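For this view, one protein chain was removed and the others were kept in their places.
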Amino acid sequence: MTIRVAIAGARGKMGKEAVHTVMNHAEMELVSVLDYKKVGDTIADTKLFPSNFTAPIYIDLEQLNAETKPDVLVDLTTPEFVYEHTKQALELNIRPVVGTTGFSDEQLEELKALSKESKIGCIIAPNFAIGAVLMMKFAEQAAKYLPDIEIIEMHHDQKLDAPSGTAMKTAHLISQQRPIHEQGHVREKEILEGARGANYDGMRIHSVRLPGLVAHQQVLLGGEGQMLTLRHDSFNRGSFMSGVILSIQTVMEKEELIYGLEHIID
Amino acid sequence: MTIRVAIAGARGKMGKEAVHTVMNHAEMELVSVLDYKKVGDTIADTKLFPSNFTAPIYIDLEQLNAETKPDVLVDLTTPEFVYEHTKQALELNIRPVVGTTGFSDEQLEELKALSKESKIGCIIAPNFAIGAVLMMKFAEQAAKYLPDIEIIEMHHDQKLDAPSGTAMKTAHLISQQRPIHEQGHVREKEILEGARGANYDGMRIHSVRLPGLVAHQQVLLGGEGQMLTLRHDSFNRGSFMSGVILSIQTVMEKEELIYGLEHIID
Amino acid sequence: MTIRVAIAGARGKMGKEAVHTVMNHAEMELVSVLDYKKVGDTIADTKLFPSNFTAPIYIDLEQLNAETKPDVLVDLTTPEFVYEHTKQALELNIRPVVGTTGFSDEQLEELKALSKESKIGCIIAPNFAIGAVLMMKFAEQAAKYLPDIEIIEMHHDQKLDAPSGTAMKTAHLISQQRPIHEQGHVREKEILEGARGANYDGMRIHSVRLPGLVAHQQVLLGGEGQMLTLRHDSFNRGSFMSGVILSIQTVMEKEELIYGLEHIID
Partner (left out) sequence: MTIRVAIAGARGKMGKEAVHTVMNHAEMELVSVLDYKKVGDTIADTKLFPSNFTAPIYIDLEQLNAETKPDVLVDLTTPEFVYEHTKQALELNIRPVVGTTGFSDEQLEELKALSKESKIGCIIAPNFAIGAVLMMKFAEQAAKYLPDIEIIEMHHDQKLDAPSGTAMKTAHLISQQRPIHEQGHVREKEILEGARGANYDGMRIHSVRLPGLVAHQQVLLGGEGQMLTLRHDSFNRGSFMSGVILSIQTVMEKEELIYGLEHIID
């Protein structure tokens, strides 16, 4: 069976990748695209895609649904639009796959209820990179057995925040699996301030920023005589596409809202 | 509650480590040691341990049991002795924790039946390094989502076999989770024979042998735009001790035989 | 002093990067571009660059020189054209910086003589990635002290040849600094054929091919109780640009032909 896919946000960086990914997938068909303004009849008209990319562009989801009957709506737009799209899609019995984090708690609760009631699956994923999600999940599992842990995350030097969001989330997940305890020697001393990194419930997080780097993280778990290292390297935006594909396939079999790729990976 | 522990094979390399590990553990007590010959009254007499290591040495398990009442028998002897020890321990209601691989299928079946019947737990672990067991388990899980995989194992240059047993076991576990498929370009060409490593159901395994190395393995899982790396470093024999401790603690709560540390890690 | 730069091959992948790199460099000016056909008056006309990129396009190097007086000609065209360009540039007293490998031995000798005679510097670099050149240079130096070496090179799975050209060159450089000797145990045995990789004068080379990877290499040098690892990661084509800049700056001070970036790095 071919899954009929519509994409919202097709002209953005992630959106363009998603268009190519769906077009190249043997068991999916790109049936239409949702935009907020009429930029052409088909996506080929935008000059952003090859001339044989002929999915029609709609600015109204209801009309899009009536004319192109998508099974799934992949939404890669901004938080501003994504709540309305998702709600409307559920009401139209289109399964939403959403790659953004901009929902309020109330909005999430409402969408959950709506999904459950209508038995229309919905997947919301703050991080579509399957490798990164697996790294976090494994770190959480391993922390029970190897509870002394440090995280090194490495990004390009234009990144503003340290530690990264992924490092913070990883530390949060780990800290639920291990008793809080300070690491290192009790009389440990920093000769240069900051050498031992940031302290998150006793775990240490180190943020490297260098030109050339993209987005990388390693979780180091030490035990007597051994070390386990879980590392994820994201080399480019393509790293998100395997998660998009998996979500499209999985949402077809769900009858409720799922938040986070980790819950569809077993 | 303190767990009363007896050790068989206390004079071997692993056994010596285990003696120290149990002696240093707050919730365990080393109550006795089983040897095949009378090498002294206590382990201190062997000169292999400090003079305050006063666990008595027995050459008969029945007498050892009668006089020192162990909860658990940690067996680090050779395959030659281990089957008899394990069977006798189960009959005496002592829980065996065994770190060897020398059982025949028939022996294993018999021990399983005996354990089940008497409701006395028994743990047999070919590999006590928790980090290595986690690496294998995670590789198996991740292979479903990132099925293009290569393994690099690295050992000291006195190792005879390539690939290592751990690499072979990892590949075996992975191959049960992914469809067999050749990796690399179909027109790929080796300019120097062997460059692409060993082929295990399409996966590639590379064995590095260098002086200085101990025992290391990484599993590389590649996907579009990303890579997940699972790495275990074993720096010395101490890496096995966390697995011994976990097994002693876990066997107390079991009523059947468990083969492989991966089945007591969730 | 601003260095006046002309570029040949500006519309190619490397060429486009080079145009941006020179345009963004405070001490360089892009004065003109050499093409084999008249694709526009300026590079902006090609639509490949922003409209303020106004360097004029020439199809004749003599006219280009007369009208724009470049100090340096960066040549990123194909082997087919590069010999003629380089020879003509030297005759016109323009310093060539060439990023290709297609010269015959005779052509190289002739260009060397021409450069020496006219005292016009010329740099020919098969590999512009400074990090990769440093890795090779360091491997060569370290091999004297740590002569047991294995190379792991890792590339995307569309690469045809294994090992890579860089791995072969690294092995060649190393083998000139260490006595040929077989590595590993003399009774070492491959359980799976190819596990120990390719054999280059006793050194082992392993080629990993996975989707997601770009171009990576590590040289592992083992010694008693220690390992030195030299690793280069190339994440994208930008990795070549630091070598282009260094070559442009260095060629200004040279009066002879230099082959290989390693000879301008001390």
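In this document, chain identifiers A, B and C correspond to the written order of the chains, with residue numbering beginning at 1 in each.
Everything below uses one rule, namely that a contact is a pair of C-beta atoms (placed from the backbone, for glycine too) under 8 Å apart; a residue touches a chain by one contact, two chains touch by 3 or more.
Everything quoted here is computed from the prediction, not taken from an experiment.
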For the full complex, which residue in C:135, C:162, C:195 or C:210 touches the chain that was left out?
C:135
Those residues of chain A that touch the unshown chain are 148-150, 152, 154, 157-163, 168, 183-185, 187-200, 204-213, 220-227
Touching the unshown chain, chain B contributes residues 212-214, 233, 235, 238-239
Can you name the residues of chain C that touch the chain not displayed here?
129-132, 134-135, 138, 141-142, 145-146, 221, 223-242, 246, 265-266
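Quick note on the criterion: only the chains that are shown with their structure count from here on.
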Which rotation angle, from 0 to 180°, best lines up the CA atoms of chain A with chain B, given as a multiple of 5?
180
Across the interface between the identical copies chain B and chain C, with over half of residue numbers shared counting as same and under half as different, the residues used are same
Taking each chain's centre as the mean position of its Cα atoms, how many Å separate chain A from chain B?
37
Could you say which residues in chain A touch two or more other chains, in rising order?
233, 235, 238-239
